[in-house]
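A single protein chain has been omitted from the complex, and every remaining protein chain is retained in its original position.
Coming up: subunit A.
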Amino acid sequence: MSKEYLIELEGITKRYTEHKQIGEISFPIKKGEITALCGGNGAGKSTLIKLLTGIIKPTSGTMKADGKPVDPMSERYKAFFSYMPDDMIFPNQLTGLEMLLFFAGLQGIAKSRVDEVLKRVGLFEDRRKLIKHYSKGMQQRLSLAQALLSAAPLLILDEPTNGLDPFWVFRFKEIIKEEKEAGKTILFSTHILSIVEEIADTAIFLEEGKLIYHENIDVLTNTAGKYNSLEKVFFEKQIVGVK
């Protein structure tokens, strides 16, 4: 079983207050799959991603990486994934190239790889510009670039399409598919369900810190003709949540 899954969460909880908590979540992430994390505002997507990236410590529960129990805050586990945070603000005083060279240096990645990634995200021509001259979309692509640098098997992206124009949303989808073809496992959170339908293999729906659905996209959208789109799944589950 563990050979099939890259990451396994078992009974993970995070309690801030009585009203703000992540309640006992368990799910596996299949190797080589694209998993989308969906849910409304405040559903707990970012918190779950912070738990997965070891930024915050779970109140209880365990995590396995490649079948072995891991401490999500350990350096060993951190080498297992790369991460793109939501709404990252890079220092204005640096150029895009300097920023990426810093992250590459921390991982012993060659400059040629930095150039390659810059080309992929369309920032190669602007690499020597100070980040303060970058638009929101360019900063978002720089954030994606730092996550693409690493050869880690898992790519975790928090709201990666925020601030991207339609062309770069399209390119983003292509890049993610390329990463999958290269053997990577991808987990990303989003509000845009059409992107999920298009590129994800599995969707996880969260509501008020609880997992309400973890299912293959095809199964979700074709089950006995009940839902023919993720949007319908989402609204149906929201109503259930309110009840």
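We adopt the following convention: contacts are C-beta pairs under 8 Å (C-beta built on N, C-alpha and C of every residue); 3 or more make two chains touch, one makes a residue touch a chain; residues count from 1.
Convention: contacts and distances are computed from a predicted model.
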UniProt protein name of the chain not shown, from "2Fe-2S ferredoxin-type domain-containing protein", "ABC transporter permease", "Alpha-D-ribose 1-methylphosphonate 5-phosphate C-P lyase" or "Glutamyl-tRNA(Gln) amidotransferase subunit A": "ABC transporter permease"
From A:T35, A:T53 or A:T221, residue that would touch the chain that is not displayed: A:T53
Positions on subunit A where the hidden chain makes contact: 16, 50, 53-57, 73, 75-76, 78-79, 81, 83, 85, 87-91, 93-94, 98, 102-103, 105-107, 146
